[in-house]
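Notes to accompany the following structure.
Only a single protein chain was left out; the remaining protein chains are all shown in position.
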Amino acid sequence: MSWRQARLVAHRAETPTARTLVLEVPGWPAHLPGQHVDIRLTAPDGYQAARSYSLAAPVDGERIEVSVQRVTDGEVSPFLVDGYREGDPVEVRGPIGGWFVWRPQQTEPVLLVAGGSGVVPLMAMIRARRAAGSRVPFRLIYSVRTPDDAFYTEELRRRVRDDAGLDVAHVYTRQAPDGWRGEPHRLGLADVNTHGWPPELEPLVYVCGPTGFVEAVSDLLVGLGHPARRVRTERFGPTG
Amino acid sequence: MTALPYVDGNMLDGPLGEVFAVDLSTATARCAHCGTTGPVAGLRVYSHAPGLVGRCPTCVEVMVRLVRAPDRAWLDLRGTTFLQIPIP
């Protein structure tokens, strides 16, 4: 697997601190929802930094999308969110990871649990489900700090309306929107019980976000009786 | 929540993809220390280090180390009894 040259062809803000980058990667092979790429940046003096980013959208020819959350004091993410300009090159390696993926042929119900930017690969699954016309029941539980931090808010609202069999529940940890029932809290047992699938339905569960979040949620799920092998995880590291 | 400094074995596919033609993230590995068998994708990978260190999620011992020099790579698998690789 080698580095390919890519170019920024479009971008859109997802939140005040995150944006989606649309990259054109000549020679890009197909990928599966859940996979990620490594993006490598080179400074004029030859210094390089590489980071992993999940693919946010299903296959679209030579175009790929990633959504990047700005991490305060981070080396790469502030540049990708604020500094990287249309037309400029980066290097991309991928697609990476054959385990944390959802294939449209799969038939079991799916529970997606996201913390912060961990929603990105799960969004790719939701979009791929729609693109494939799959009728597999999907539920997404999405934990964010405040409503302003949520990615893809409009699109998720639309998909819940239009994509039969998709449910989305947000959990707010710092500040909830008006009309949301309950106090802001960390995602817990009650949320998973209310918005998830019981283990008896044998769902496949995908958990993604900062390592601490993924650790806590996967412990919770296994404690509820979901077999560990059906709880797939993607940890973004301490920052996520 | 404490800042846990590791990610999943999934990410090994990028760096290992420079060494192997097969996708190791779908492979299964057996830990040489505790005998647990599970997906390579489920290893705990410490990447903020001079190399990549993949640890068993059960006993946290080292199963894989990958060091990348500009012109060479070292792969140390002494903590892994076997790798089972699907060949579809």
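Order as written gives the chain letters A and B; numbering starts at 1 within each chain.
The criterion applied here is as follows: contacts are C-beta pairs under 8 Å (C-beta built on N, C-alpha and C of every residue); 3 or more make two chains touch, one makes a residue touch a chain.
Note that contacts and distances are computed from a predicted model.
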{"item": "Omitted chain (choose from \"Molybdopterin-binding protein\", \"ABC transporter permease\", \"Protein lplB\" or \"Transketolase\") - UniProt protein name", "value": "\"Molybdopterin-binding protein\""}
{"item": "Residue among A:E14, A:E91 or A:D163 touching the omitted chain", "value": "A:E91"}
{"item": "On subunit A, residues whose C-beta touches the chain left out of the figure", "value": "3, 5, 40-44, 46-49, 75, 79, 83-85, 88-91"}
{"item": "Absent chain, residues of subunit B that touch it", "value": "5, 46, 48-51, 53, 55, 60-62, 65-67, 69, 72-74, 76"}
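Just so it is clear, only the chains that are shown with their structure count from here on.
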{"item": "Centre-of-Cα separation between subunit B and subunit A, whole angstrom", "value": "22"}
{"item": "Residue ranges of subunit B touching subunit A (in the complex, touch as defined)", "value": "1-11, 13-14, 17-18, 23, 25-26, 38-42, 47"}
{"item": "Subunit A residues within the subunit B interface of the complex", "value": "1-2, 36, 38, 52, 93-94, 96-100, 186, 210-213, 215-216, 229, 232-239"}
